[in-house]
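All protein chains of the complex are present and in place, except for one that has been dropped.
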Amino acid sequence: MQARNYVAPSSIDEAVAALQAGNGANRAFAGGTDVIIQVRENRRAVDTLVDIKSIPELIGITHKPDGGLRLGAATPCAQIYRDPQVKARFPALVDSASLIGGVQIQSRASLGGNLCNSSPAADSIPTLIALGAIAEIAGPSGRRNVAVEDFCTGPGQNVLQPGELLVALEFPSPAANSGAAFERFIPRNEMDIAVVNAAANITLSADGSTFQAARIAIGAVAPTPLYVAAAGQALAGKPVNDDSIAAAAEAARAAATPITDMRGSAAQRKHLVGVLVTSVLRTAIDRARG
Amino acid sequence: MVTKDRSSFKVIGTRPLRPDGIDKVTGRAQYGADIRLSGTLSGHILRSPHAHAVIKSIDTSKAEKLPGVKAVVTGADLVLPGKTLDELPDLSANVLAGRKALYRGHAIAAVAAINEQVAREATRLIEVDYEVLPVVLDVRESMQPGAPILHQAMRTRTPSGPGDAPSNVVAHTQVINGDIEAGWKDAVEIAEGDFSTSMVHQGYIEPHAATATWNSDGQVTIWSCTQGAFPARERTSTILGHPISKIKVIPTEIGGGFGGKIGVYLEPVTALLARKTGKPVKIQMDRDEVFEGTGPTPGTSIRAKLGATKDGKFVAFQADLAYENGAYGGSAANYATMCITAPYDIPNFHLDAFDVVVNKPRTQDYRAPSSPAAAFAMEQLIDELSEKLNIDPLKLRLMNAAHEGTRGPTGMPYKRIGHEEILEAAIDSPHYKSPLEGPNRGRGVASGFWFNVALRSSVNVSVQPDGTVNLIGGNTDLSGTRASLAMQLAETIGVAYEDVKPTVVDTDSVGYNDVTAGSRVTFATGIAVHEAGNKLIKEMTGRLAETWQVPVEDIEFEDGTFKTKDGAKSGTFKEIAQAVVGRGPGLTASGSVNAGFLQGGAFAHHIVDVEVNPDTGKVNILRYTAIQDVGTAVHPSYVEGQLQGGAVQGIGWALNEEYYYDEEGRMVNSSFLDYRIPTTLDVPMIDTILIEVPDPLHPFGVRGVGEPPIVPPLAAIANAVARATGVRQYQLPMSPRRILETTKDVV
Partner (left out) sequence: MTQKVVSTTINGEPVQFLSEPGGSLLTALRDELGLTGSKEGCNNGNCGACNVVLNGELVNSCCVLAMEVEGADLLTIEGVAQGDQLHPLQNSFLENAALQCGICTPGFIVAAKVLLENEPDADEARIRHWLAGNLCRCTGYDKIVRAVLDAAEQMRQPAAT
């Protein structure tokens, strides 16, 4: 099927009105790399496609005076991973943004779109969760914020209500002595859906010997990307060593409830959670230590 | 039959630009979907959502009423006069199902409408009443008593006559050589295994597309990206019961085939819709239709056992080979019996081969059909013996290699072949000589064989007023055959490559040509080209004798020059042609050959280094060398390309490609996202070593080169993984999941 209408509003209010008009049958898109295909392949019925790329607030990267980061929801991945300050201060975002599809996809696909598509295997959501990102949503009754770990509610489902639109992602300033990383496992070396993915964001003591805090998230092992608070708690206050890392990996494994499908078996996914969490923690530690 | 001293080749062995190249790098070349006729309707096909079901009824009335719909057709439209739907032959029923849908994706009905959107919408309005039946997907399960029967009328063909009950086993073929029991008595070391491979697809990038017109006088024209315009014409004629002389098939450029575009799918359907509507109708498949509704290559189960003396001489081999032929009968396993022992001189063997139907798409050829899975078994057994006997795997192969006089694939002795030469080249190769170091790494080697078909080809040549030559052929150019044929004509008549202009034409415009497949075109059409070139020379000599007023016998043709024996008069082909064409009747010739079933056979040997990630089970290809007896490398760059492309297809087959089914028989990975063919990042550069052992059946020593390179990779990579991990892999694909399951017990 094809969508019946196309509109390209130039303001958030117009976009909200356009989305509201469809009673749930209208859908926003940015890069379109998921939505256009889903509509074409009858996996999603859409009446009006609302192209949000003409709304100035939705595209752009703002480095805030407090060290925080604001990403317009429709900002293409390529723009994000080319940004020198993002590269320097949010390397985990670069890890994710440079893995979504090939370069032809990255020139269009956005992290906001990746979040709103709400795939359990989405390659940016664990990173957004680990980094403590907040989703800023505009709707008929104004704006509201939702922590990304609370955004997805099921495969392809999320907290957005009819008429609502993801406007931006807000990231707190990275703490001193912190580091974050994202990895996924795929059978090929590019162009694949994650069998499992994982992100970690850790803060070390000033001497780099102890974990002060950690946020760990995993994907493709549950109906939504998972924030595994227990894995982070397993690290807090613990020395930076193999045992601590193994305990966090084990906590993540315990949280995973994967299924077997064409992309991997449940057992393989459980196993890979341990492998990937260990690996992202090591990269995050290296980055934290600079 | 090698008529020419190879060192004197002037054109063969050079690397000129291909004549169709500019059109293909500028986007001008016309492929199947690029045909645009005025007033064309768009077609779309309704496919079965069930893998096995009785089609109780089809109600097309709602679809027909949708504005913009011009015609709907079903299997009933393929029933020929005097027949019933129950008698619909397999060939027709695979194009539009008869009483049963036999696989998910089986074409049920087709619509022609004013545009694609309407056609798609209309297929959704067709109401089909299915009685869903139990499904059988596994080849061994399908052979068991009590398995769901696909065809009630099918009786197994066996060496002792047809079976007496319905069966999914199409045929049981036996091939016996020597005395197997005596062989086992001589065997000191034995390796055996139970191997299986998954159904895989050729994965050409261009989806099938066809456009047809049907004029009121019954003249049918079909544009198709087929591998064989002539067979497509024949099959369309048979299916539609329409005279072959009234059907013209125009082959477009073709975006890959590898065997998968031999069969007909859209040609008869577009023609039927064109007849019903009186307008041109075009259908282009979606990618998921290509996976689910065309002809992948069989999954297999092979139980095999190889015995050798303590010195390493192979003395006994036994195999039970079962091949999925998909929904209808075929002879995939039979082909495997021609390949599995062919690289070696084995005095005693016993092969039982079973062609079996399952609820999957009707299979088609895929590059050296049946041989890769056979080699996956055989070459791993050899590797195991090499470890048991502590003999270098290449030397073990060399001491057992088939050579001139060894029993060949049909039982006849080989003429000159090059398996020994490529093994020697492998031993001497920089790759094999360099050590492989590091943990989790392994090197694997494997040989592969393909018999190479020959079959029928026809060409016409005509000399232009400026002395250049047009070469008219009927084989679609999949990978540079315009160039390789033009080069052979240039070599034959002694002109520059640039002075030959090759063109591929339709079925009305040249004599019969079999498919572009089986690595036959450069060989068999090359023979036709050589014949046509020699006829031209003869004709020109005759005319020249009149012009020069000398006896014909006094004129010699050598190195592109006609001259009298006394040397008094001479002229190059081009000079003489200009003189002769200007004065007399047009100068044309044709070459038309039936080059028999088989060429001399071709062998490949591959060396691969892998690294296996112990944590994830992922196999990384570090280094790859493909060595092959290519007979004569007419255009070495395109020969290398065949070796490289075949190797990478084999890498995909070995590591990640598979038809992944759910329990109801639905393929769930029918996209390029989840059917994982290799990307640029998954493979290294593929080194090639071309060994030229001329095939004595061809005037220039040509051997087909396209098929053999897909044969060794499956086993070579399995052998490398076994050496890297210590665990032998019996099942494909060797995906990360399977490697973890077998090496880490992650189940």
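Order as written gives the chain letters A and B; numbering starts at 1 within each chain.
As a working rule, a residue touches a chain if its C-beta (ideal position, glycine included) is under 8 Å from a C-beta of that chain, and two chains touch if they have at least 3 such contacts.
Model, not experiment: these values are computed from the prediction.
Asks: Which one, B:Y130, B:W214 or B:F258, makes contact with the chain that was left out?
Replies: Checking the options B:Y130, B:W214 or B:F258, the one contacting the hidden chain is B:F258.
Asks: Determine which one of A:V86, A:V167 or A:M191 touches the chain that has been left out.
Replies: Residue touching the chain left out of view: A:M191.
Asks: For chain B, enumerate the residues touching the unshown chain of the complex.
Replies: 15, 17-18, 20-22, 24-31, 33-34, 36, 117, 202-207, 253-258, 284, 286-287, 478-480, 635, 637-638, 640-642, 644-649, 671-673, 677-681, 683, 685-686
Asks: Can you name the residues of chain A that touch the chain not displayed here?
Replies: Per the touch rule, chain A residues meeting the hidden chain are 1-6, 8, 31-33, 36-37, 39-41, 48-49, 51, 53, 76, 78, 101-105, 107-108, 189-191.
One rule holds in what follows: only the chains that are shown with their structure count from here on.
Asks: From the C-alpha centre of chain A to that of chain B, how far is it in Å?
Replies: 44
Asks: Give the list of chain A residues in touch with chain B in this complex.
Replies: 1-2, 185, 187-193, 195, 261-265, 267-268, 271-272, 275
Asks: So in the complex, the part of chain B that touches chain A is made up of which residues?
Replies: On the chain B side, the touching residues are 117, 120-121, 615-618, 655-656, 660, 668-669, 673-674, 676, 678-679, 681-682, 735-737, 740-741, 744, 746-747.
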